[in-house]
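All protein chains but one are shown in place.
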Amino acid sequence: MDNETFITASRYLGAAFSVGFGAIGAALGEGYAAGIASESISYKPKASREVITTMLIGQAIAESAAIFALVVSMILLFGGPDFHSLNFGWACIGAGLCMGLAAIGSGLGAGIPAGQACLGTVIQPATSGKTNTTMLLGSAVTQTPAIFGLVLAFLLLFLDHSNMPVYPGWAALLGAGLSMGLGAIGSGLGNGFTAGEAVYGVARNPEQVGPTSMVMLVALGVAQSSAIYGFLIGLMLLFVTPKESILIADSARLLTAGICMGFGAIGPGIGSGIAGAYALKEVPRKPEERGTIFRVMLIGMAVAGSTAVYALVISMLLIHYFK
Amino acid sequence: MEELGKIKQIDFDILGYKLVFNIETIIMTCIVIFVLILFSVLARSRMGLIPNPFQVIAETLAKIFYNLCEDALGQELAPKYFKLIFSLFLFIWLSNIIGIVPIFSEPTKDLNTTLSLGVLGFIIAHYSGIRAKGIKQYLKEYCEPIFFMAPLNVIGELAKVVSISFRLYGNIMGGGIIIIVVSHLLWQILLPPALLFFFGIFVGTVQAFVFTMLTLVYISLQVR
Partner (left out) sequence: MEISGADFIRGMAFLGAGVAMGLGAIGPGIGEGFVAGKACEAIGKRPDEAGLITRTMLVGQAVSESTGIYSLVIALLLIFVV
């Protein structure tokens, strides 16, 4: 098999991964939003116009992650750069995995606040402006891990990797994609839980919209830290040029650094999101306790994120210690 | 795009050990410090009942952070740590935002800066904890709830430092890389500045706030 065949085949495979995985999250998230919207209309049929408008706005944001995945697929199929080393083939597969997997979490995560916004609109129609603003804010910040995935996919595609040896460079390129892709799933979903509860809380207590938004933004930022670690390991795998070696040990080492960080970021992302969700349920209801709840939420999220730090340390050891 | 992986550095050889200095980070940090000192001098000049604009900004921010410190530390301890927390927030916030100005780059884009700030918070928290509780009580707390959990608690403490430093570093550097990649791929004028606004100001402010709040929370955990 010569280079050109391998590169063409891997472009198609990467495009398939990108849009295949990317379609999952957005569809699930938008479906959830539509379901909750239908339920809300059943409570109050006269509000159907506002509910459908809110639902469509939220679904549009959830769709954006899938659009990123579609863009990467298109670039892989039709456009993109013209490199001829074997590394470029592996980079294509890595880029496809990276964007596809990263879009799962953010798609899911943006659908949950959209559904809660519909419910909030029906329960208290006069607050729909503030509810929608909070939903937009929360959903937009939830898309950040998908944006990081897009950036890493572009770096994989457009940088010239020919100075990296093919063995074990292939594992580094694939591992970078897996690290960012898998790593973004957990924080996307967790952020969705947090933003959803925040939006519903604002609907019930609209005068608390300012402090609640502040707490929500901090909670979203902290929960995204595991996706950031995934991005960092992806960058390290891309830019730390390994020594040429046909040993399986070196290839396995780099590939598994990506797998380790990728899977390791899923749990803490979801857990921190759940912590934020329950905290944001209480913050609008009890403004005088906001300080205590905020502090306990931060402590809990920091401890929940510690296993992501362990995975980060193991991945960094695997990459750097054995140069 | 190729200059993404390179850093401007100066290497010194002292006594057989290699010392590496990141010139860009050092210069930008000095600029940030200078701007902060200039801001404080301007805020304190001609202080009166009708305040000048810098004084208004400074007092508003100071009040917000003093309330946060009081919430976390209680009324007696708040004045002691307030200066540290407020300075930390101002430094990180200005460092994150300064990337918007064309030639400047953020000092927090370098892991050296963020890791140093994290270690700073760690040392202050633990030193205050030892001074407040005494060394015996401090060591005993590592053995809760069961004796052989001690190494796990130590790892947990180190994990806290790593997580806040890497979170700040990753967010700021990720934003910078996104802007470089998008500017490389697009020929239009509109999208890069919009992204710059989002990643520079919005993410920069949120992450500065998160870092400061977490440092405050860790100090309050040790001291109370």
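Lettered A and B in written order, each chain numbered from 1.
One rule holds for everything that comes next: a residue touches a chain if its C-beta (ideal position, glycine included) is under 8 Å from a C-beta of that chain, and two chains touch if they have at least 3 such contacts.
Here the structure is a predicted model, which is why all the values come from computation and not from measurement.
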| item | value |
| --- | --- |
| Full-complex contact with the absent chain, from A:28, A:140 or A:299 | A:299 |
| Touching residues on chain A - with respect to the absent chain | 186, 190, 226, 246-253, 255-279, 281-283, 285-286, 288-289, 292-293, 296-297, 299-301, 303-308, 310-311, 314-315, 317-318, 321 |
| Contact set of chain B toward the excluded chain (per top definition) | 144-145, 149, 152-153, 155-156 |
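Basically, only the chains that are shown with their structure count from here on.
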| item | value |
| --- | --- |
| Chain B residues touching chain A - in the complex, by the definition given at the top | 1-2, 4-5, 68, 71-72, 155-156, 159-160, 162-163, 166-167, 169-171, 174, 177-178, 181, 184-185, 203, 206-207, 209-210, 213-214, 217, 220-221 |
| Contact set on chain A toward chain B in their complex | 144, 147-148, 151, 154-155, 158-160, 217-218, 221-222, 225, 228-229, 231-232, 235, 239, 291-292, 294-295, 298-299, 302-303, 305-306, 308-310, 312-313 |
